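Left out: one protein chain. Kept in place: all the others.
Moving on to chain A:
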Amino acid sequence: MSAVRALVDLLAGRRDAASLAPREWDGVISVARAEALLGTLSVRLEGAALPAPVAALFADQRAAAEIAQRQALWEAEMARRALAEDAEFVLLKGTAYAAAGLSCARGRQIGDLDILVPWHDIGRAENELLEGGWEWVKPDPYDDAYYRDHMHELPPLIHKARDRMIDVHHTILPRTHRKTPDPLALVADAVPTTSGFAVLCPIDMACHCAAHMLADGDLQGGLRNLWDFHCLAGDFVAADAGFWGRLDARAAKHGLRVEVRRAARLARDLYGTTLPSGWDRHDPGDRWYRRRLLARDNWGGASDFLLQQAFYIRSHWLRMPPAMLARHLWTKWRRR
């Protein structure tokens, strides 16, 4: 069995860790690292029967993930202090999951700090962050202008002392994207966490997770995003039996019904998410997504080159209209 399949089955709880031969762990660990899921796997298999070296490695990963999470929340606190007191901002993705204490946060690797700020506040937020010690990462004027004119976020900023990146979003998909979710609704309906941060409300969080995975980018790191979706759905259904219905209506409002439905089906197929009857259908197109999500060889390397390229092209196709795409590729190609 392939290592990436074994990883997915272990996460889903379909396979007993004790059934792996010692050397099968080689591939599982490499693939989990490549997919940023090693911390998640080590939490999922805490207490399972594991070979001693694997148990020791997983204990390291759990401890490291806990520290990394504390550091990520500290970074959010730093942003809060840098931004004006009355500024509204909403945590997104990994930091939001950690701040809200959601189950996918356990062991989860958190990269940059992602925040959402209303469009009318974006200039002010940028100034305050620059005064607070963040600096622009991309000195290239084309890239800078590209971010400002077409993207859903500011050019990335990095803190000069702590060396941590912040992505300041004003919406959740590029401005030129075919799908245009409603950013005002995202901010207006955000909910507070016990630690005093704001995060997206459950249905928006699930919409963002699906949009991020399926509409923005080429599905790289998709297994991790899909695990987030699987866990979010589990957490939110447990708290609210009407979650799926509300999610459907919200996805329709944001124009993300296709993405949310597909995310749900993929989560069911790979991680065993329980779906309500209306959602539980089969779409022949899903198999390409499943193949793309599982495109890792037993050494953690990318496999299925053509499919990866196809998804890469698709991501650009979704992100900008054809004429603009041509201009963009031409500019990028000329400066190679």
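Basically, a contact is a pair of C-beta atoms (placed from the backbone, for glycine too) under 8 Å apart; a residue touches a chain by one contact, two chains touch by 3 or more; residues count from 1.
As a working rule, contacts and distances are computed from a predicted model.
Missing chain, UniProt protein name: "HprK-related kinase A", from among "Branched-chain amino acid transport system permease protein", "HprK-related kinase A", "Azaleucine resistance protein AzlC" or "Membrane protein".
In the complete complex, the hidden chain is touched by one of A:Leu57, A:Ile122, A:Ile158 or A:Ala310, namely A:Leu57. Residue A:Gly301 is the one among A:Gly13, A:Gly245, A:Gly278 or A:Gly301 that touches the chain not shown.
Residue A:Arg70 is the one among A:Arg70, A:Lys138 or A:Lys332 that touches the chain not shown.
In the full complex, chain A touches the hidden chain at residues 22-23, 25-26, 29-30, 33-34, 51, 53-54, 56-57, 60-61, 63-64, 67-68, 70-71, 299-301.
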